[in-house]
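Of the protein chains in this complex, one is absent; all others appear in place.
Think of it as A, B and C in the order they're written, each chain with its own count starting at 1.
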Amino acid sequence: MSSKKELRIGMVGYGFMGRTHSNGYRRVGNFFPELEYQPVLKAICGRNLERTQAFADQWGYESVETDWRKLIARDDIDAIDICTPNNMHAEIAIAAAEAGKMVLCEKPLARTVAEAQPMVDAIEKAGVPNTVYFNYRRLPSVTLAKQLIDAGKLGKIFHYRANFLQDWTISPELPQGGEGLWRLDNDAAGSGVTGDLLAHCIDTAMWLNGGIKDVSAMTETFIKERVHTGTGEKQEVTIDDACMFHCHFDNGSLGLFESTRYARGHKALYTFEINGEHASIKWNLHDLSRLEYFDHRDESQERGWRSIHVTDGDHPYMDKWWVPGLSIGYEHSFVHQISDFLKALQEGKPCSPTFREAQETQKVCEAVLESAKTKSWKDTGVNW
Amino acid sequence: MSSKKELRIGMVGYGFMGRTHSNGYRRVGNFFPELEYQPVLKAICGRNLERTQAFADQWGYESVETDWRKLIARDDIDAIDICTPNNMHAEIAIAAAEAGKMVLCEKPLARTVAEAQPMVDAIEKAGVPNTVYFNYRRLPSVTLAKQLIDAGKLGKIFHYRANFLQDWTISPELPQGGEGLWRLDNDAAGSGVTGDLLAHCIDTAMWLNGGIKDVSAMTETFIKERVHTGTGEKQEVTIDDACMFHCHFDNGSLGLFESTRYARGHKALYTFEINGEHASIKWNLHDLSRLEYFDHRDESQERGWRSIHVTDGDHPYMDKWWVPGLSIGYEHSFVHQISDFLKALQEGKPCSPTFREAQETQKVCEAVLESAKTKSWKDTGVNW
Amino acid sequence: MSSKKELRIGMVGYGFMGRTHSNGYRRVGNFFPELEYQPVLKAICGRNLERTQAFADQWGYESVETDWRKLIARDDIDAIDICTPNNMHAEIAIAAAEAGKMVLCEKPLARTVAEAQPMVDAIEKAGVPNTVYFNYRRLPSVTLAKQLIDAGKLGKIFHYRANFLQDWTISPELPQGGEGLWRLDNDAAGSGVTGDLLAHCIDTAMWLNGGIKDVSAMTETFIKERVHTGTGEKQEVTIDDACMFHCHFDNGSLGLFESTRYARGHKALYTFEINGEHASIKWNLHDLSRLEYFDHRDESQERGWRSIHVTDGDHPYMDKWWVPGLSIGYEHSFVHQISDFLKALQEGKPCSPTFREAQETQKVCEAVLESAKTKSWKDTGVNW
Partner (left out) sequence: MSSKKELRIGMVGYGFMGRTHSNGYRRVGNFFPELEYQPVLKAICGRNLERTQAFADQWGYESVETDWRKLIARDDIDAIDICTPNNMHAEIAIAAAEAGKMVLCEKPLARTVAEAQPMVDAIEKAGVPNTVYFNYRRLPSVTLAKQLIDAGKLGKIFHYRANFLQDWTISPELPQGGEGLWRLDNDAAGSGVTGDLLAHCIDTAMWLNGGIKDVSAMTETFIKERVHTGTGEKQEVTIDDACMFHCHFDNGSLGLFESTRYARGHKALYTFEINGEHASIKWNLHDLSRLEYFDHRDESQERGWRSIHVTDGDHPYMDKWWVPGLSIGYEHSFVHQISDFLKALQEGKPCSPTFREAQETQKVCEAVLESAKTKSWKDTGVNW
C-alpha cells in the first residue's frame, strides 16, 4: 500500500453522515485496490472535544480539532469533508476552497440558492476537486437504471415519479432543534422534507431524465408547534412536513414528486418509477438490491415486470464485492461515491454531482417552496 | 325462485360495460339467494340490430330494441341500465327518470357538471332508485379498507394518494373515435383519463376520506393528432392523455392523484394508499384480493406491512363465494353493486353512489381540468 | 340460443364442489358463445330433500332427486356430475357409465387404485365422454405454464417442486366426519392431504412434466384423536395431516412435494416451481393471475423473474373475459374445464384429464402413502 498516494481527509461533523463518510473512506481501499489514491483519516473536527475524541478513537482519525477554521488551516489536510447541519455548509466550504482544499460536501448544498451561489463561485474560482454526496446515485441498482436509460432501452420518456416517505415525526411530543433533530429546525436545515428528502429525488431525477423546467407545488406543516430543544419553549414549526409537486422536464416528460415524514409504515421509502415508450423502471430504497424492469419488446405472452437482483458481476460496482445473490447495503453507496471521486481525481475529471450541479438541484427545491407559497407555477431556471 | 319479485332490466349498450352489468344481473341470484328481488334481463338496446340480437342470445335477454326511447316507453321494464358512451348518458337518464324508471348508470355520470345537473334534478324529481357504477368500491379488499377506516383504525389521516396507470394508447397508430375507441374522442367521452380513470380514484377517495376541497392540476396530450375512425382523417386529439393533481381534503389531509395511458408496463393499475396517524393502507387493482395494512400499534420488533388475502368468510362479501384462499375477480365488483342495489331497494334506501354523489365526483373532475387549463388552484365546490 | 344442442346435467351432491360445478355450467354459455352445446341444469340430487330443493332454487335446477340411482335412470339426463364425498365416486360413476351417461367426476377419482380401476374399466367399456375435475390446470396462468413448457422455452427440466399448504385443522377442537368435515374422516375421504391436496399437485405436475416414476414419502398425523361428528365420540384420526415426498420423473428431473393443513398463515397456498436449463416458472394459487417466469436468455444485466399478469387477450382463455389488467378468479377454472369438455364433445375427442389419466394420479398417491407406511421407496407404475 506504500505505493499509493495519500488523500488526507479532514472531516467536520461526526453525526450520522460523519459515520457514513468515515466508513466510506476506510472501506474504499479494501474493495477498490486499483485506485491510486488512498484516503487517510487525518483529523475529525467537532465542537465537543470529548465526543470528537471518542469518534476519532472509534474510526481511527489521527487527530481532533474543535475549530473548523484550524482544520482548514492545517497543511497536512488535502480535502475537507463537510458533515455539519446545512446552515454551516456555506461558510466552511467557501473557506476550504479559498484555502485550496478539495471539498466533499453532504447534501443539500445549502439552505437556499442565494446561500449556495458563493459556494459554487468559490469552488470554481479555486478550481478544487469537489463533489456533493447525493449518494443514492451510486447504489448499483440506481446506476443500472442510468445505464439502461442511457442505452436508450426506454425510448422517449413520458413519466417520472418519485416519493420519499418517512414516518418519524408523527408524534407531537418530538421536539425540534438540537442534535439529531436539527432537521426539524428551519434555521439549521433551511427547509423540511424538501431539502432533506426531495433534494435526493430531484438529483436522481435530473441525472436520469434531464432538467426540470417548471413546477407546481403544495406543502404542509401538520404539527404547528413543537418544543425547541435549544430554548425548551414551544415554538412555531416553520419547516415543511410534507411537500408534493408536479413538473415538466426539459425532454417533455411529466414529473410527480412527493415527500413526507407522516407516511405511517414507511421508514426511508425512497421510490422512483420511469415510464418510457418501450420500457419502464421501478426502484425503491427498502429493497435496494432490486431494480424492477418492464420491457415491452419481450414476447407478448411472456411480458412482465422483471425483478432484477442487482448482485451479479456485470452489474455496476458489483464485481468489487461478493458473489451473485449476495446483497450489499445502504452504506456502500458512500464507498462508491468516494471511489468515483478518487478515480476522477487521478483522471483529472470532475466527480458528479459537483457543486455546480448541486446548485441546479437547489434551484428546483427553491422553486418548489416558492410555488407552494405563492400557489402558482414557477420556472426553475435550471440549466442541466 | 318463483317467490321472488322481478326487477325487469332494460339495458342500453352492449359494449364492455354491457357485458359486466349483464353478468352482474345473471350472477347475483346464485350468490345472494336471500335477496327479495331477482333481476330479469328483459331487453337489450343497441343501434345495430344484428349485433344486438347476438348479444341478447349470448346473455339471455328476452328481447331487443334499436331505439332507446322505445325501450324506455315499454311497460314491462322497471329499470334502465345505461352502458353507452358518456355523451348519451344525460339524455337517456333524464328520459328514463321522467318515465318513472329506476336508473343504473355507468360512470362517469356525464361529460361535464353542467350536463350532469339536469340528470340529478330529473332523478330526484322523479324520486326513482338510482346508482352509478363506481364498481371498485365493491371489491372486498376496498370495502375492507372502508371498514378499517370507519372503525377508526387509521386515526387522523395525513395522506391519500392514488394512481390509475395504463399503457394502451402509446402507439401513434391507434385511431380515435368509433367502437372501443370512443374514449379517445373528446366529443364522446368529455375528457380523457380524467373522466375515465381519475373519476374512479376520486369516487373511492371521497368515499374513504371525505370531500376534496381544492385542486391544482396538470394535464398533457402526448400524441397531438390521430386518425379519427369516423372521418378517416387525422384530427387533433383533444382529450387529456395524462392528468395529475394535488389537493386538500376537507379533513385536512393531502391528496395526490395521477392517471395516464402512457405508463408502459401497467395495464389497469389502479392503486391507492392512505396514511393515518396509527395505521396505513395500500391497495392495487392488479392484485385485487389483497389489502396491505400497516398497524403501528403492533409490537415494535414485529411491525410490518401485512398482506391481507381478502378471501375469508368474515371479509366483506366473501361469505357468499368460496373458501379462504380462493380469489374472486374484477367482475364480482359489479355483482356486489347490483346486490347492494337490490338490497337497498327492498329496504327503501338509496344505493351509494347515487346520481347526486356522482355529481360531486364530476365537480372534482371539472375543477381538475379547469385547474390544468388555467394553471391555478381551483375550489371544487364539493359538498360530500 | 335455440340453435344449441342441450347437454342435460344431473348433479349428485350440493356441497362446495356442487356450487363450483353449477356455476361453471351456468356461466359457460355467456362467455364461450361459440360452443355448440349448452348445459341445462336438469336435476340436482341430495339426500336431504329440503336442502336439495333450496339448492335447486338457488341455482336454477329444474328438478330434484334424493336417490342417485333414480337420477341415473332418468331419460332426460345426458351427463352425471359427481360432487359427493370420495367414498361414493365409484359406485355412482360405474352405474352412470353402465347407463350410458357421460360422467364428470370431482377429484380425486377414488380412495384407492383398486377402487378406481373398475371405474376406469366401466367408463372405457361404455365409451362415454368423461373427465375428472383437476380444475387448476385450467387457470390461465397454469395453462400458460404448460404452453411455455411445450414450446420448449425451459429446455431440459431439472427440478419440479410443489406445495399445497393450508392451516384450517390446527385446532384440536375441530371434529372429524360429517358435512364439510368428511375430509378428516378416512372412511369418507380415503386419505388426508394426499388425496385432497397432493392429488392436485400430482395431476398438474404430470401434465406439465410427465410421469412420476418412484417416490419416497413421509406422512404425519399431528392430532391423534378428534370427536367424530357421526358418533359424538373421540376417535382415532387415521388421515394424513401432512405428507411430503421426493421423486424421480420419467424425464430425469427431480420432484419435491409437500402438503399440510398445519401451515399457519396459508389458506389454500398451492404453489409450484419448475427449473429448466434455460428458464424457470413459479406459480401460486393465492395470486392466481400471475405467473413468474425467468428466462436466462435475457440480456445478462437485465435478467430477472418476470411477474406476468396473465390477463391479456393472448393469454389462455383470457380473450373470453375482460380487458388487460382485470383479473378473473378461482371459479373460472371450472368454467374453463366445462368449456373444454363441451368443445371436446363437439369434436369427438377426450377431455383431459380422463378417468384413465386420473387413475395414474391415483397410483402416485397410493405409492406415496405406501412409501410413507413402509419407510421405503416405491415405484408408482405410472404410465403417463
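In the analysis below, contacts are C-beta pairs under 8 Å (C-beta built on N, C-alpha and C of every residue); 3 or more make two chains touch, one makes a residue touch a chain.
Quick caveat, the model's predicted, so the values are computed rather than measured.
Undergrad: Which residue among C:30, C:87 or C:216 touches the omitted chain?
TA: C:216
Undergrad: So one chain is hidden, and I want to know which residue out of C:112, C:280, C:359 or C:380 touches that hidden chain in the complete assembly.
TA: Answering carefully, the residue with contact to the hidden chain is C:280.
Undergrad: Of C:20, C:38, C:191 or C:260, which residue touches the hidden chain?
TA: Considering all chains, including the one not shown, the answer is C:260.
Undergrad: Applying the definition given at the start, please give the residues of subunit A touching the unseen chain.
TA: Within subunit A, the residues that touch the unshown chain are 1, 16, 19-20, 22-23, 26-27, 29-30, 33, 54, 57-60, 166, 168, 266-269, 285-290, 309, 311-312, 321-332.
Undergrad: Which parts of subunit C face the unshown chain closely enough to count as touching?
TA: Touching the chain left out of view, subunit C contributes residues 158-159, 161, 165, 167, 170, 216, 218, 220, 222, 242, 244-246, 254, 256, 258, 260, 262-266, 275-280, 294, 296, 305, 375-377.
Undergrad: Mind listing the subunit B residues that contact the chain we can't see here?
TA: Its contact residues with the unshown chain are 144, 147-148, 153, 290-293, 295, 298, 300-309, 312, 314-315.
Quick note on the criterion: only the chains that are shown with their structure count from here on.
Undergrad: Which other chains touch subunit A while also touching subunit B?
TA: C
Undergrad: Which chain has its C-alpha centre farthest away from the C-alpha centre of subunit B?
TA: Between subunit B and every other chain, the largest centroid distance is to A.
Undergrad: How big is the gap, in whole Å, between where the Cα atoms of subunit B centre and where those of subunit C centre?
TA: Inter-chain centre distance comes to 36 Å.
Undergrad: Measuring centre to centre with CA averages, how many angstrom lie between subunit A and subunit C?
TA: Taking the average C-alpha coordinate of subunit A and of subunit C, the gap between them is 55 Å.
Undergrad: Residues of subunit A that touch two or more other chains: which are they?
TA: Counting only residues that touch two or more other chains, subunit A contributes 305.
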